[in-house]
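With one protein chain withheld, the remaining protein chains of the complex are depicted in position.
Order of writing sets the chain letters: A, B and C. Residues in each chain are counted from 1.
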Amino acid sequence: MKLYEYMGKELFAKYGIPVPEGGVATTSEEAAALTEKIGSVVVKSQILSGKRGKAGGIGFTDNPSEAREFAGKLLGSELCGLIVEKVLVEKKLQIDKEFYLAITVDGAAKKPVILASAQGGMDIEDVPEEHIVKMPIDVTIGMQPFMTREAVRRLGVTGPVGKQIAAILLNLYKMFSELDAELVEINPLVISGEDVIAADAKVTIDDDALFRHKDLPVVEERTDAEKKAHDLGLSYVELDGNIAVMANGAGITMATLDLIQYYGGAAANFLDAGGGAGEEQTAKALELLLSKNPKAILINIFGGITRCDDVANAFASVKKNMGIPVPVVIRLVGTNEEKGRQILRDTGIETYEFMHEAAAKAVEIARGN
Amino acid sequence: MKLYEYMGKELFAKYGIPVPEGGVATTSEEAAALTEKIGSVVVKSQILSGKRGKAGGIGFTDNPSEAREFAGKLLGSELCGLIVEKVLVEKKLQIDKEFYLAITVDGAAKKPVILASAQGGMDIEDVPEEHIVKMPIDVTIGMQPFMTREAVRRLGVTGPVGKQIAAILLNLYKMFSELDAELVEINPLVISGEDVIAADAKVTIDDDALFRHKDLPVVEERTDAEKKAHDLGLSYVELDGNIAVMANGAGITMATLDLIQYYGGAAANFLDAGGGAGEEQTAKALELLLSKNPKAILINIFGGITRCDDVANAFASVKKNMGIPVPVVIRLVGTNEEKGRQILRDTGIETYEFMHEAAAKAVEIARGN
Amino acid sequence: MAIYLFDDTQVLVQGMTGNQGSFHTRQMVKYGTKIVAGVSPGKGGQELDGIPVYDTVAAATEKHRIDASILFIPAPFAKDAAFEAIEAGVKVLVMLPEHIPVQDAMAIMALAKSRGTIVVGPNTFGLVSSGKCKIGIMPNQFFVPGNIGVVSRSGTLCYEIVGNLTAAGYGTSTVVGLGGDRVVGLNFIDVLKEMEKDPETEAIVMVGEIGGSAEEEAAEFIKQNIKKPVIAYLAGKSAPPGKRMGHAGAIIERGKGTFDGKVKALNAAGVPVAELPFQVPEMIAKTLKK
Partner (left out) sequence: MAIYLFDDTQVLVQGMTGNQGSFHTRQMVKYGTKIVAGVSPGKGGQELDGIPVYDTVAAATEKHRIDASILFIPAPFAKDAAFEAIEAGVKVLVMLPEHIPVQDAMAIMALAKSRGTIVVGPNTFGLVSSGKCKIGIMPNQFFVPGNIGVVSRSGTLCYEIVGNLTAAGYGTSTVVGLGGDRVVGLNFIDVLKEMEKDPETEAIVMVGEIGGSAEEEAAEFIKQNIKKPVIAYLAGKSAPPGKRMGHAGAIIERGKGTFDGKVKALNAAGVPVAELPFQVPEMIAKTLKK
């Protein structure tokens, strides 16, 4: 779950990481009032996109009526495909230098990793490898003060600024681990005289750990259909084609999409039904698929933890109770496959053994109609 | 630093460990009021001694005026050599079974260790080894829920009582590690129906970690002279003899005391001056030694981190500025010993090379006078 | 000989009395796996088809030699169960659960490393030494003995590939599901190393997918260290580029993770890449004929 910049900064402040003086405005009046109070400010639209600056979502002023006007233009408008609901009005910083500082998960190392650079700012991706400090953290000992001193040394910083960066790093790791973050990123970390201030905040919380953080704000990035799918325990992404797809497992769903493309068709969605497949869930998944008016439905089930007879029973039952108004192509193998196929055969649904056969058939149907 | 039972129980409550309903009374009126409110109670004098029960410091009643009378008798009185300043008035528990539960530091294992027994109560020291569950904890992973389940299994407890003991153990370790405790002990842990309640609390905080726990209450166990010594960074214990002793290092101080005994003398104190030995500190240490009117003072310095010339200068200076009214026997060897001896020789204090010679001399002086 | 799991590997099932635990315990027993004990807190003393259930792993190890353990434990409690197994000295730990918090996964991997425990998963179907011992939830019928080693990031996609191989008459030596999470125990390189040494394995199939850099790292390793033929299948050719984890993700991945990049890296290591599952047996046939 990605957090908005202002939420990230609230957490930074809680963890002792300096952020600019400022506040959130949901109306242009509030933006003007904050500017009145703070003076020279930056007004930043709060959307979950890294491109808001280039898209005109950030502006500078020291004039309350200018702030009112700018905020008024942003609030409620669409920016990078997202609606701006809030702006952050913050004191404009005197920027002497911009650093980059982040902690994220390095999957290959199986460890959190500090990423830091003295060349922070917009184009951090393009900074050459040798100017990026990369220090993996052993989770059994966590971030110790000496590691922050070493990181600062490798950044080539000394004196009070170095001490502050070290302190920020210690707090950043505390936040990273206590909040089950996958990413805490400050870009830029601004050096302003002897002060070190987080001018931006990118914080992503591990969705799988949200059960431990009921006190965190909830940010919803999904479309309505995706949200519905998520509530059902399904992984769902909308696509542009006309063949609705449902499979069990991210890999096999991807492979099914690849096959549709291979045979010249286009998938309407990515739907990974995962492990379970009760009747109610199957019905709701079908509802989701039908909501996009596909030309055909392609189901690809390789039973492992999912049992084919359960899937078949669910389908048979949905077909009987609800009806399915478009052609369904089902591929069904794995645990209890014979039972499953028999059940579907009994209700008049034909099944395939190989997924490429099923995919080819689905593309044929979609094209034919 | 040992905490009083009521302080330990306040911390237990904070850490989610069930304690009996109750409160602290500093007057007999408060004790009566608490009894009025609670009903059947136990009144427990709050002193740092394990023998208060046998000494009559604990009483049961359900009568407020009896509670008033008993508390009145206890408060301000001396029990086990200590003044009772507070009593704890608690609901009397129905006791079905008494367990023992503790976490402490096992120096040999270099780890915290869970100690638990289904045979808790007064005489836990006498419970045979095989009825005591002893589980060391790896500090790199801390107390994990599975360990508490295993401890409970080894205790032979099942069902809801087992679950509660497991939960208490988890909280007890959290408290142990977060508060830098050396000991957290519940004896007895009372099983009362399906409830599990800590009927006593023995908590000792690591003195060396108190700098991290400014919010904890301060409990002073030392005598005034011991406290004064502690404030000077000295380790001081009062004894009954007439030879005041000062040495640097606990081992050598003990050895000096052994020698005094060996030669038939008796030491007035144990004073480990530790590492440093500035003039002011030496002066204050001497003041402490003189306060007990000894017949002789025996100083035994083996310079390591302590430099002999510093010690000698301090003595010379104290002798010159303050005067020392009793004979001083000094043994001085180690780092810069030649310089140190010369300095003392110049001020008329003779030094010895061997500690047994110095001890024999001090005993002779003490006997002679 | 085999790798990881053998004829006489004694297996514990953590969470055996639950719905999934009991179903798959029976499936594993049917496959021939020596399930010697189960653990379900509070259920100690019960049995499942004659297999004794204990309250704790330590209790099970008092009575049985435990070589490996599999977890049927809900994600929020998986870390505790994994720690319990590792601390009890289990040498192969199979972690089925998905949705385990990544910080828990990192903690598990760190502990496992310090104790010398091999972790498979999380979010895996398990692993199998075909015909000898299966620890996981994959359908029994496809895992017949043979000389193809299969190692996969994805579950059902791996069944798919193995199913295609089986249908074409190729059995498998060892099949390992690495697990789909960002932080998992065994990776491609670990398994490739073992399969290279395993006399039962003659050719290796890697089943990968877009995202991450595991395939690229494996390619680099194969170039230097693997003499046996390796072929790969990759899913995700049709997928739009995924969302990345801030700048940090970009810094760590450094351009890796795309379908084309992975194909290029694998081809450069002499690994042909199948685009569709049914091509895998054809490529194996070609490779083994050489």
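Points to keep in mind about this one:
Assume a contact is a pair of C-beta atoms (placed from the backbone, for glycine too) under 8 Å apart; a residue touches a chain by one contact, two chains touch by 3 or more.
Please read these numbers as outputs of a predicted model, since none were measured by experiment.
Every visible chain touched by the undisplayed chain in the complete complex is listed here: A, B. Only one of B:Thr27, B:Asn63 or B:Ser177 touches the absent chain when the whole complex is considered: B:Ser177. In the complete complex, the residue from B:Leu259, B:Ala314, B:Leu344 or B:Ile365 that touches the missing chain is B:Leu259.
Screening A:Glu10, A:Glu125, A:Glu150 or A:Glu238 for touch with the missing chain picks out A:Glu150. Of B:Ser28, B:Thr148, B:Gln164 or B:Asn248, it is B:Asn248 that touches the chain left out of the display.
Here one chain is not drawn; of B:Ile47, B:Leu74, B:Val87 or B:Ile124, the residue touching it is B:Ile124. Which of B:Glu30, B:Glu150 or B:Glu185 touches the hidden chain is settled by the complete complex: it is B:Glu185. Taking the whole complex into account, subunit B touches the unshown chain at residues 50, 100, 102-108, 110-113, 115, 124-125, 129, 132, 134, 138-140, 177, 180, 182-183, 185, 187, 202, 204, 206-209, 211-212, 247-252, 254-255, 257-262, 267, 270, 274-275, 302-305, 333-335, 337, 354-356.
Not every partner is drawn; the one left out touches subunit A at residues 138, 140-141, 144-146, 149-150, 153, 158.
Operating definition for what follows: only the chains that are shown with their structure count from here on.
A centroid comparison over C-alpha atoms places B as the chain most distant from subunit A. Centre to centre, using the average C-alpha position, subunit A and subunit C are separated by 26 Å. Between the Cα centres of subunit B and subunit C there is a gap of 55 Å. Within subunit A, residues 140 each touch two or more of the remaining chains. Within subunit C, residues 111, 114 each touch two or more of the remaining chains.
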